[in-house]
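Here it is: the structure, laid out below.
== chain A ==
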Amino acid sequence: MSEHRHRTRLLPLTAAMLMLGVIGRAILALPTTGDGLAVPMRAGAEASGIPNVITAVLLDFRGYDTLLEIAVLMLATVAVLSLREDPAALSRRIAGGAGPVLGTLTRALAPIMLLVAGHLVLVGSSGPGGAFQGGAVLGAAGILLMLSGYARPAWASRRAVRWVLAVGLIVFIGVALYPLLSGGTLLQYPPENRKDLILLVEALLTLSIGASLVSLFLASASSTEGGGRR
Partner candidate 1 sequence: MHVFDILLVGMLIWIAVGSLNQNRLFKSVVMLIIFGLFMAIAWIRLGSPDVALAEAAIGAGVTGALMLDAVGHLRERATPYPLGPEAAEDADE
Partner candidate 2 sequence: MIAWVPVAVPALVGLITLMLGETRGRARNAVNLLGAIGSSAVVVSLVRSAYAGDTFTSRIPMLPGLTFGVSTDLLGLLFSAVATVLWGVTLVYAIGYMDHARDRARFFGFFAWCISAANGVALAEDPISLFIFYEVLSLTTYPLVVHNGTPEALAAGRKYLFYALGGGAALLVGVAWLASIAGPTPFTPGGALGAVAGRNNELRAIFALMVAGFGVKAALMPLHGWLPGAMVAPAPVSSLLHAVAVVKAGVFGIIRLVNELYGPELATSLGVATPLALLAAATILISSVIALRQDDLKRRLAYSTIAQLSYITLGTALCSPLAAAGAVAHLAHHAVMKITMFFTAGSVYETLHVKKVSQMPGVARRMPLTMISFAVAAFALAGIPPLAGFASKWLLAAGAAEDGSVWAVLVYVTSGALAIGYMVPVLTSALRPGKHAPAAGPESDPRMLWPIVAVAVLTVVFGLTAGLPGSPTHWAITAIAPSFGGWTP
């Protein structure tokens, strides 16, 4: 047994050491300065009027990556939904509800989380934040609600929830395709309503991302009652 163990560990260990050596050599060979695309990106962001370069990169220059990233998230949600064992179990899953203490916390925190999520989306254009961060906070609020017993039965097999999950992506594609009508390319927001469009997309994305994260948790959550009794 131990000999077998030994053999199975030798290969991974060698692989890891090899990787370390290879990466180390590559990194040490680099010069200590290197601008990459920082300079043109900053100039471009300034020109396009989005103060936060990263948001400019994410939604404007490399918006296509972000479109596919949102697709990844929705795909993962669908994937996890497809893996759940028994759709009927969803309705009996979150039974019991929260005790008074947890319930109170949830009631107090959830609205604040909603506000913070909104705030994070709004500040995204000028500082740290954005749809994903906002969506994550929103999703956390949702998960907290679920854990505290506020789950609606059969979440995610309902049509409405499906719409919420998909609306971000659908609207994003719509906005991405919209410039094609006026001779632009995919995702080439028209300058006159670029900000509004981005905000619209971000807002709906936040909603969808939040719903996705809740679904990821909920759909993957065990179908039997956990150890929790409160």
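Note that in this section a residue touches a chain if its C-beta (ideal position, glycine included) is under 8 Å from a C-beta of that chain, and two chains touch if they have at least 3 such contacts; residues count from 1.
The candidates came about this way: all candidates are chains of the complex that A comes from, given by their letters.
Keep in mind that this is a model prediction, so the values were computed, not measured.
Colleague: With reference to the defined contact criterion, which of 1 or 2 touches chain A in this complex?
Modeller: Of all the numbered candidates, the touching one is 1.
Colleague: Taking the complex as given, what residues does chain A use to touch candidate 1?
Modeller: Listed in rising order, the residues are 52, 54-55, 120, 127-130, 132-133, 136-137, 139-140, 143, 147, 213, 216-217, 220-222, 224, 226-227.
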